[in-house]
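A single protein chain has been removed from this complex, and every other one stays in its place.
After this line comes subunit A, so read on.
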Amino acid sequence: MGLDRAYWNFGVLASQTGVAAITEQTQLNGALLAIEEINAKGGIAGRPIRPIIYDPGSIPANFATYARRMLADNNVNIIFGCYMSSQRKAVLPIIREYGALLCYPTMYEGFEFSDNVIYSGAAPNQNNIPMAKYMMEHCGETFCLVGSDYLFPREANRIFKETIQALGGSVLSEDYLPLEADAAAVEPVIDRLVALEPDAIFSTIVGDSTIPFYRGLAKVRAGRRHIPVGSLNTSEAEIAVMGPSVASGHLISMPYLSPIDSETNNRFKREYIARFGKAGITSCTEAAYFQVHLVAQAIAEIGTDDTHAVVRALHNRRFGAPEGEVWVDPENNHTYLWPRIAEIGAAGELNIVQDCVAPVKPDPYLVFPRDRDDDGRHLLAEVVS
């Protein structure tokens, strides 16, 4: 905070260009929508929030450069953003060096904790394990795994595989594609997967190659049995780009899904569309949105944006987010969220096929699903009382 008494400067690091721009742009939108809502009501303790925005172009090194610029030169102490783990890892040392706070709104592979980070995307027990369980119940027992070639897909596939195997299913293949893979690079992999005749596919392809993957699969679909693809990150923004004929019949597992029927969510969607002209709200959009609100409430209460004071004030603070009431777990700085699963319908709409009755505690250090419990309820972390 320091010298700039007229504003609260909130940094937003979300790419508007590069491989992850489709999703990161919606993160930026979510943060901006919340900032504008708060400012419309007079800001925090009478001071408006000023968003400080850079476009890192989806490149991790740029995230580091701009994070440092925000903290060193722009009088920022709290940064919202980062999508891929490589981006977050690039920013972390700088956040620590400045004793700043990173609010990370994306689901990731887990196994991280920092006093300087609030994690509000799903931990693997909040998206991956529910998806594995759902697909075992509804899609069959044999799976092909495919992902982009970096840390998140490999770890997400490991957890998915462990869960499937613990439930008696099997994995026929595991393939990794470069992040920038185009249709020509994706199609041979699709041919190989389809030839194996799996009951379903679990995809952790991230970024631009998501679209050619689903398109390629739709191309070979003609005259064959439909092979459902389960994903933790294929977003509504990406579904809109690929179109309903390509996307229909596939599954996504996320805490936020736009059809959630609540007053809060309906208002959120209305305001989002009014502000940005189109839908395509992702789970990251919603998380960025509620993180800004949660942080603003914490600052309003304590009157400072000092990192450790804000983190303390965030612990257990409830906020009625579009997905439902959420709060940060004081044990691990991750967030209680509402795991849900949707099937994409014929018109590209999302149909929630598995809803959630209460938020689920985040368990970012879950190595193996079975070690929770042995009686069948073990695959979802315990539901809060």
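Definition applied: a contact is a pair of C-beta atoms (placed from the backbone, for glycine too) under 8 Å apart; a residue touches a chain by one contact, two chains touch by 3 or more; residues count from 1.
The rule is short, and it goes like this: contacts and distances are computed from a predicted model.
The listed options are "NADH-quinone oxidoreductase subunit H", "Stability/partitioning determinant", "ANTAR domain-containing protein" or "CysO-cysteine peptidase", and the UniProt record of the chain not shown names that protein "ANTAR domain-containing protein". Remark: the omitted chain is touched by one listed residue; of A:Arg68, A:Arg158, A:Lys269 or A:Arg312 this is A:Arg158. Among the residues A:Glu97, A:Asp149, A:Glu197 or A:Glu331, only A:Glu331 touches the chain that is left out of the figure. Panel shows subunit A; residues 111, 113-114, 158, 162, 165, 331-332, 364-368, 371-372 of it touch the chain omitted from the view.
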